[in-house]
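One chain of protein is taken out of this complex; the other chains stay put.
Each chain gets a letter, A and B, in the order it is written, and its residues are counted from 1.
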Amino acid sequence: MKIQGSSQLPGLYSPSSIRKSVVVKDGSFESKLNTPSLSDRITSAVRDLDASQMRASDKVEKLASGKDIDIHGTMIALQEADITLRFATSVRDKLLQGYQRIMQLQI
Amino acid sequence: MKHLIFDRLHYGLSNVLELRQKQHSLTIANIANADTPHYKAKYLRFDTLLEDAVGNAGEMRRTHTKHVSGLHGTTQDPVVSVLDPAPWVLDGNSVSLEREMVRLKENALMFRSVTKGISKRMSLLRYAASDGKG
Partner (left out) sequence: MNILDTLRISASGMNAQRVRMQTISSNIANARSTSSHEGEAYRRKMPIFKSIASDPFGNAVDKSLARVEVVDIEKSEAPFRQVFDPSHPDADDDGYVSYPNVDLLYEMVDMMTTSRTYEANTNAVETTYKMANLALEIAK
């Protein structure tokens, strides 16, 4: 899936990248701003999501096996994994909505 | 289907809860025998048992439940460790009520922590399984 001008879409995470992408130097939409493509962003976001789940599991395993009894650290990691998953689902839903809206455009 | 959704750690954690429950009964037995002459305080060897329970979930379980069920293990027992009384204790009893009460708390705390871990991991799975609507 390749969306035209996708590199101009606001960044998934950083508000600063939104501001950056708004600055268009020569007035044309196709300015060469050094921002990663949407698919790259999605890939890295999914990787982060996976990493947060792994970290939470690892923490729980160490807590249960008595290797590293870090109760608050484990609880925070679990909560992070929870929030990251919910956030990723919301972003995915929004992206799909946007894509469907574009597909329904009458040209 | 069982191993499709739940991983090794999930079953490892439930094994750990089982061990914690066993330690709870051991502590209760220790407290009950606080005044029994020549009774020695008994504890599960958590330093090795927990890693086995988490790491080898499934196979190790069956052999271990057999071991753990015995409350009267010897010093050589790989599952239960026995505390020898201090030299000045006259009745040969090695139970210290303070230590047992704190162990009770400690065990309850770890039980709660592992339960939190299991339930949170399951709620993540439930969320993913129901496509973000769970």
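Assume a residue touches a chain if its C-beta (ideal position, glycine included) is under 8 Å from a C-beta of that chain, and two chains touch if they have at least 3 such contacts.
The shown structure was predicted, so the numbers you read here are calculated from the model rather than taken from an experiment.
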(message) Residue by residue, what part of chain A touches the chain that was omitted?
(response) 68-72, 75-76, 78-79, 82
(message) Counting contacts across the full complex, list the positions on chain B that touch the omitted chain.
(response) 86-88, 96-99, 101-103, 105-106, 109-110, 112-113, 116, 120
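One rule holds in what follows: only the chains that are shown with their structure count from here on.
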(request) Could you give the separation in Å between the centres of chain A and chain B, each centre being the mean of its C-alpha atoms? (result) 40
(message) Quick check on the complex: what are the chain B residues that touch chain A?
(response) 7, 9, 12-13, 16, 46-47, 50-51, 53-55, 109-110, 113-114, 116-117, 120-121, 123-124, 127-128, 131-132
(request) Name, in rising order, each residue of chain A that touches chain B in their complex. (result) 53, 56-57, 60-61, 63-67, 69, 71, 74-75, 78-79, 81-82, 85-86, 89-90, 93
